[in-house]
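Have a look at this one before I ask anything.
Only a single protein chain was left out; the remaining protein chains are all shown in position.
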Amino acid sequence: MDMITIPAVNLSPILPEIFLSVLAMALLLINVFVPGKQKSYLGYISFIGVVVAGVLACAGWGTPVESFSGSVIQDNFATFFKIIFLVSAGLVILIADQYMEREECNHGELYPLILFTVVGMMLMAAGTDLMTIFLGLEVMSVSLYVLAGFNRANLKSNEAGLKYFLLGAFSTGFLLYGMALTYGATGTTRIAKIATAVGQMSVPSTNIMLVAGMLLMLTGFAFKMAAAPFHMWTPDVYEGAPTPMTAFMSAGPKAAGFAAALRVFLVALPTLQVEWSQVLWVLAVLTMTIGNITALRQDNIKRMLAYSSIAHAGYALVGFAAGNSTGTAGILFYMLSYAFMNIGAFAVIILIGKKGETNGNVMDFAGLGFRHPVLAVAMSVFLFSLAGMPPTAGFIGKFYLFSGAVQKGYVGLAIIGVLNSAASVYYYLRVMVYMYMKEPTEDFEWTQVSAPIALSLLISVAGSLIPGIVPSFILQYAEQAIKLI
Amino acid sequence: MFDNVWLIPLFPFIGFLINGLLGKKIKNETVIGGIGAFAVLCSFIVSCMTILNLLSLPGEERVANVKLFTWITSGHFNADIAFLIDPLSCVMIMIVTGVGFLIHLYSIGYMHGEEGFYRFFAYLNLFMFSMLLLVLGNNLLLMFVGWEGVGLCSYLLIGYYFHKKSAGDAGKKAFVMNRVGDFGFLLGVFTLFWYMGQNHNIWTIQFTELAANSHLLPTGGVVTVITLCFFVGATGKSAQIPLYTWLPDAMEGPTPVSALIHAATMVTAGVYMIGRMNYLFIRSPETLMVIAVVGACTALFAATIGTAQNDIKRVLAYSTVSQLGYMFLAMGSGAFAAGIFHLMTHAFFKACLFLGSGAVIHSMHHALHHAHSHDDAQDMRNMGGLRSKMPLTFLTFLLATIAISGIPGFSGFFSKDEILWQAFSNPHHGQLNYLLWGMGAVAAGLTAFYMFRLVFMTFFGECRITPKAKDHLHESPMVIVIPLIVLAALSVVGGYIGLPKVIGELFGGIPNYFEHYLEPVFRLSEEYMAQHAALGAEHHSATLEWGLMGLSVLIALFGIGVAFTMYVMNTELPKRFVATFPALHRAVYNKWYIDELYDYLFVNPCKALGRFLWKGFDVVVVDGAVNGVANVVMAFSGVFRFLQSGYIYNYAWSMAFGVVVILGYYVFK
Amino acid sequence: MENVNSYLIVSAILFSIGTIGVLTRKNAIVIFMCVELMLNAVNLTFVALSRHLGNLDGQIFVFFVMTVAAAEAAVGLALMIAFYNNKESIDVEDVNIMKW
Amino acid sequence: METLFFLIITLVAIVSAILVTTCKNPINSALALVMTFFCLATYYVMLDAPFMAAVQVMVYAGAIMVLIVFTIMLLNIRVDASKKHSHKVVLGSIIGFFTLVNTAFIVIKGHVASPNGPLTGEMIRQQGHTELIGREMFTNFLLPFEITSILLLVAIVGAVILAKKKI
Partner (left out) sequence: MSNHLLSLTTFLPILGVLLLLFIPKDSKGVLRGVALTVTVVTFLVSLPILTGFQTNADFQFTENVPWIAAGPFAMRYNVGIDGISLWLVILTTFIMPLAVLSTWTAVEEKVKEYMICLLLLETGMLGAFISLDLFLFYIFWEVMLIPMYFIIGIWGGKNKIYAAVKFFIYTMVGSLLMLVALIFLYFKGLEAGFTNFGLVQFFDLRLDPATQTWLFLAFALAFAIKVPMFPLHTWLPDAHTEAPTAGSVILAAIMLKMGTYGYVRFALPLFPDAAHRFTPLIATLAVIGIIYAALVAMVQEDVKKLVAYSSVAHLGFVMLGIFAFNTQGITGGMLQMLNHGVSTGALFLIVGFIYERRHTRLITDFGGLSKQMPIFATVFMIVTLSSIGLPGTNGFVGEFLVLVGSFESELRWWTVIASSGVILSAVYMLWMFQRVMFGELDNPKNQKLADLNAREIAIMVPLIALIFIMGVYPNPFIEKMDPAIQKLIARTKPVGQTAQQMPAMQGLPAGHPAMSGSAATSVEQAVPAVANPNEVK
């Protein structure tokens, strides 16, 4: 019997993942061995770690390297998404501490779990094997189940965790079945080989097993993106989860879902584009419409933003349905700017909120505009960006997404999209109405803005505005990222 | 040689600016009034020089365009600020500035002590300015500027006592009615401009150019449309049926205003406009007929109303409407010169009448004021026997009344008779002529009746106010009386420049100077008539003319007689008459309910429609649709919300459902 | 050896039964078990396909699925316990504070 | 013979699977699930994957099910409460039925790729299934294998965070 010789592997493509994993483990140990209630130092360390990981990720820009015999790749596409994940994680780490302390659940494990989630998402983006993607997704999901239920003394948090878990597991079943069928139809799990195998089929769309596999995988990813009708978990989980985690979930996993789906569909199954475009067309319409319309009647701002997040998945799906470089580059850009604006909005919600997840209604923003003008202006920037008003990043993102659809010939989709954005304006404006146009019902018991949150707000505002005014550089990166898959 | 013609409108404008901007600071009435009157006097002098200049030219050359600057140029549309000097406009500026000056003078006395004295003179000067623009403008648009400008001033001056609701209403009514006319005027301009440009590539609205190219126009057809449009404008401005109702109401303004604007000048603008564009109107027999019929009807109709009014100024107002009807009858009969002639004589005697009535009212008001009586100073039933108190006023008033009644030898006789004759003898309306003449003659009789009724009620009999007040009645100051005298004199002699042909021949071939003078203006019409031999005048004998003349004089005398009987001899008679025909009297007294009819037909439906469109359509339908969409979306929002039941199995079901549908579609496609 | 399709059909049946279980049961643990049933059905597919295709990818995948199942079980049951601690129930009909 | 065996196993698997979804008592469901797992292990053996069968028994039936049963005991869960949501059962069954129709149709109609690997029953028996798996896992699928370690770590940390009495 021969020894198994483990092949020489190039670790450089997964350097950020390795770094973050090691850091996370180290933090776990530090947390155990350094006693004390105060855990914010872990946040600082992990923020620095995220920045370092960002640097490591960026270092690989422009030099695609495959490793682990083709189960992972470092390409611009992966790098771009890694940056998105790191941005969301970094911002969330900055806003987490104040909230966690207020809610008395500032366990030190929070930060390692966030970092592990990032590792999982990165693997989803970088994976070139269905197994890698699946495992990355599971690492991410399992961490998120825990994060959603992190405030275990809070029933809402428990419920959020449980719902997320049960539905997530259920969707995993479909995803896996899809992967199995794809495996069956193509004989491999490597994305590149799938592409080859599909390329050899005369008419791939007639192989129902392949199509079904593709569709089932799509449903699995759609669950992570929170696309209708797989979105139902979103409002409840977002509402119940600790607010920083909600912010994180709305930005990171959604992007990760898109990353994986984009990789699988664009690289492995481009020949089935007609089919998946059709499905995505429908899903995009459903998602946008349901998200936006339901959000109109929400009073709880977290829940409202949850529906808004569904709607945003819908917008991104518009670009995905188009499947061309404009649309997909739009997704990349949009996911990045969405991370900024959405986490920024959640940061403000954290500041307004009070212990026990109270004071989280739209009405509680009444009078903010003139009591805390800076905060209100920041919130307005986020909301306008979410609503897609120029000159914010949200507008440019939507512009590219819808342009993709138009370029592809899906003018109808683009029109439904813009009508949806018009409807969405209502509920974003509603917050502003309360902030600026209503008198406060009670005085704000003002908790001081901690430095990390201030920093995250600053970054978020910059991230929502600057790409709106000079979007070229990010768009060009997104273009490059799209080209290389 | 007419280079300084622009000074004519300029002086009043300067007067307007001074009084308008600084009047409040000046405060001294003499200065304010002096400035106002002097400005008009200057215009009058320049006008005199202008007409003298004009007369020094041979007949054919009596036309000149004086351009100041280009006003609007856009594409092939061009309008200048430029003045047209020709016999017609010269006559008009003479009347306007001459009568205007007298009335300004009069106003200094009449308006003494009124609040906003400066405002009055400012408006009056602005009116002069606008009126002069109207008559001098060398293109339709500039004429329209004056046209609207006088309307504005009329509005402002009617509403001079703005604290009285009736005054405000009357002003607004005048303006709106005028606007209805303007609507027609504008359409006329558009159609004319477009038609000439479109078919002959002559894009112009300038009078001389239009005249020069009028031979390109067809007879009838589009010209009828154009001229009818213009005539609608004229009915508005000149208070003809159906747009006359504003004029009686306009008596809410101070009396000099009524004299100047609502008798002598502005209301004749419609006549002037038709005269100005006679070459158009002559080309449309249909329009001429409409004009003649409307004129005759107005003359008769307004006269009937005039017989039953008790407000001294209202009687005069209806008389004005009626007299304007005459002018239109003349215009409609193709007797443009006769119409303009009547315009002029009417300006004299009607101004005199108004000013005289103003003097009476002034005096009455004064007296009643002293007696602390709240009786109406304008109601003739309160007057009577003023002859002795105000002899000069009475005399001038009487002369003017005789003039308007068409008693031979006075100006009104010549002009009115000319009109009646032309109505009878013109070649345009065939058999209709007799009817027209008849209406005119009856109206003449009615005119004589109500005018003398007025005179008798006012100046004869017993004074019907309290003795205490009576003591305060006295003759007006000289500044008021002098204009009366001048105007009375003019109304007596003014007719002699336009003697009818038969009379002229009687006196040794004195030509009709006025007609001759205006001949260049109406030459095109004459030529047109000459060309269309079919329309050539059927010859009427001089005897017939004499006969008709005598008949009309008789009718007038009959009217005077009836008035004398009813209001001097047997003052019970009117009451008995009223008792006998209560419905008729009520109808006439209430002006045939025309105002009510208009309210019912136009005003109320418009308001109701507006209210419906607002509350019913705008709010319910349009906004309802908008809010409805929003509500439907919100309703969906409510529905979608409840799909989100909170139960895991429902969520899972939704996911499974999605999977099944998506798969099913492709599996069983 | 049976035809690969037989296995695939069996797995499809098991998968559907698992789905039905998830949709109809109220007990969170039973629902989780039904999810496990679904995963097992997929595993069967993988193994059958792997055998048919003659490569081991599918079986390796199954190996990882089992790991994932274990990890999920650990976390999921922990979540249920946490929920139970607060609510004294793991009936999914009680998991509906948040709705609409 | 083999077919008969297959059919019997299939029958048992399906019946026990149905029992999983219908038993009122969670413990009974759990036991039925264990039964299903055993059936699957049998399949794996029939499919020349003895190692998978072993892992199936050990990990699933052994570890996961023990964990589940343990939790059921811990939480002292009784039978499902009597109130039935029949519409939910009906709707769920309908969707489940359609899922079955779809999936069955797919696997019947779908084209499975033709064999592309070297693996044959002969070869497995020769080389040993475990070794083959091991080789694959440590060469081609090294990265996923490493990821599982992180996954398990996360699961441990998470479970501790969520379920420990006092942190």
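Per-chain residue numbering starts at 1, and chain names A, B, C and D are given in the order in which the chains are listed.
The rule is simple: contacts are C-beta pairs under 8 Å (C-beta built on N, C-alpha and C of every residue); 3 or more make two chains touch, one makes a residue touch a chain.
Everything numeric here is computed off the predicted structure, so don't read it as measured data.
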* Tell me the shown chains the invisible chain touches, ordered by label. => A, B
* Structure fact -> Touching the hidden chain, out of B:G33, B:P87, B:G100 or B:G159, is B:G159
* Structure fact -> Answer key for B:V5, B:I85 or B:V145 versus the chain not shown reads B:V145
* To do: Would you mind spotting which of A:F19, A:Y307 or A:F395 touches the chain that isn't drawn?
  => A:F395
* Structure fact -> Which of B:N4, B:S56, B:N199 or B:S388 touches the missing chain? It is B:N199
* Asked: Looking at B:G171, B:G384 or B:G658, which makes contact with the chain not pictured?
  -> B:G171
* Structure fact -> It is residues of subunit B that touch the chain not shown, namely 24, 69-78, 81, 141, 144-145, 147-149, 152, 155-156, 159, 162-165, 167-169, 171-172, 175-176, 179-180, 182-183, 186-187, 189-191, 193-194, 197-199, 201-204, 606-607, 609-611, 613-614, 618, 622-623, 625-626
* To do: Just the residue numbers, please: which parts of subunit A touch the chain that's not shown?
  => 325-326, 329, 369-370, 373, 384, 389-391, 395-396, 399-400, 402-403, 406-407, 411, 414-415, 418-419, 421-423, 425-426, 429-430, 432-433, 436-438, 470-472, 475-476, 478-479
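The working rule: only the chains that are shown with their structure count from here on.
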* Among the remaining chains, which ones contact both subunit A and subunit C? -> B, D
* **Partner chains that subunit A and subunit D have in common** => B, C
* Asked: So how far apart, in whole Å, are subunit B and subunit D when each is placed at the average of its C-alpha atoms?
  -> 102
* To do: State, to the nearest whole Å, the distance from the C-alpha centre of subunit A to the C-alpha centre of subunit B.
  => 79
* What whole-number Å value describes the gap between the mean CA coordinates of subunit C and subunit D? -> 7
* Could you list which residues of subunit C touch at least two other chains? => 8, 15, 18-19, 22-26, 28, 31-32, 45, 49, 52-53, 55, 57, 60, 64, 68, 71-72, 75, 79-80, 82, 92-93, 95-99
* Structure fact -> Multi-chain touching residues of subunit A, meaning two or more other chains, are 131, 135, 138, 142, 145-146, 149, 152, 161-163, 166, 170, 177, 181, 184, 187-188, 208, 212, 235-236
* Graph class of chain-chain contacts, one of line, ring, star, complete, other -> complete
* **Of all residues in subunit C, those that touch subunit D in their complex** => 1-2, 4-27, 29-30, 32-34, 36-37, 40, 43-45, 47-57, 59-60, 62-64, 66-75, 77-82, 84, 90-91, 93
* Can you name the residues of subunit C that touch subunit A in the complex? -> 8, 15, 18-19, 22, 28, 31-32, 35, 38-39, 41-42, 45-46, 49, 52-53, 55, 57-58, 60-61, 64-65, 68, 71-72, 75-76, 79-80, 82-83, 85-87, 92, 95-99
* subunit D partner contacts - residues on subunit A that touch it in the complex -> 1, 4-7, 9, 14, 21, 25, 28, 67-69, 71-72, 107, 109, 112-113, 116, 119-120, 123, 129, 131-132, 135-136, 138-139, 142-143, 145-146, 149-150, 152, 161, 177, 181, 184-188, 197, 207-210, 212
